[in-house]
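Of the protein chains in this complex, one is absent; all others appear in place.
Right, chain A next:
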Amino acid sequence: MTALVTFKDVHKSYGTLPVLKGVSLTVPEGRVVALIGRSGSGKSTALRCINGLETIQSGTLEVCGRKLHEANCDLRHLRMEVGIVFQSYNLFPHLTVEQNVTLAPRLTGKASQAEAHEIARKVLEQVGLAEKAKAYPEQLSGGQQQRVAIARSLAMQPRVILFDEVTSALDPELTAEVLKTIEQLAQSGMTMVLVTHEMSFARRVADEIIFMHQGVVWETGDGSMFDNPQTPELRQFVGSGL
């Protein structure tokens, strides 16, 4: 299985504050990897490095065959293959749901107007919002907006999608509907990296769970690692979270 994302000894700091202190991890194609850990553990920063929103200072980071540690890395083409969904949805408020979804495929030349329309229909169906195509984001609930954001990402037909705490702004009911969408996506074989605080969801959906602590990968495993933590830090994290 090829690795779509490979971190090797990645370091990153904001000014004098180190955030990533030698992160090494891989995300194989078709797998779902969950990044968990306390606030400030570096999990969101690591995620944002994957599509070049943050630059790394040392180590190597390869995503979809592109070397992000090299200065001349073509970020725009990287982003055609790496989608991201944000905590705050960040839909474009002046565009309808369908326009939100078709904007990037049209502008990047991935699809013609007609093809983009077809893509929009398909991905909106996938997230269960085909009937909302003509609505504006403000007319939708938070959960629906987040599902549109997922559809917008899917419309670019990415090889991997990053999820940055996508349910943190939602109440439990809306969280459930978004998680269901992500779970269906996982079953369809999409490669995904999730930063999440939903431990039971991570356990159910992720093929691999990575516990980050103080800027490094502290412990990795599958869902069973919650029952049998190897480090006191994970034990404490699990104890406080569940």
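A few remarks follow.
The working rule: a residue touches a chain if its C-beta (ideal position, glycine included) is under 8 Å from a C-beta of that chain, and two chains touch if they have at least 3 such contacts; residues count from 1.
Please note the rule applied: contacts and distances are computed from a predicted model.
The protein name that UniProt records for the chain not on display, among "Amino acid ABC transporter permease", "Urease accessory protein UreF", "peptidoglycan glycosyltransferase" or "Glutamyl-tRNA(Gln) amidotransferase subunit A", is "Amino acid ABC transporter permease". Per the touch definition above, the residue from A:V32, A:L68 or A:M156 contacting the chain not shown is A:M156.
Within the whole complex, the absent chain has one touching residue among A:V10, A:L68, A:I84 or A:A202, and that is A:I84. The missing chain lies against chain A, touching residues 51, 53, 76-77, 79-80, 83-84, 86, 88, 90-94, 103-104, 107-108, 138, 152, 156.
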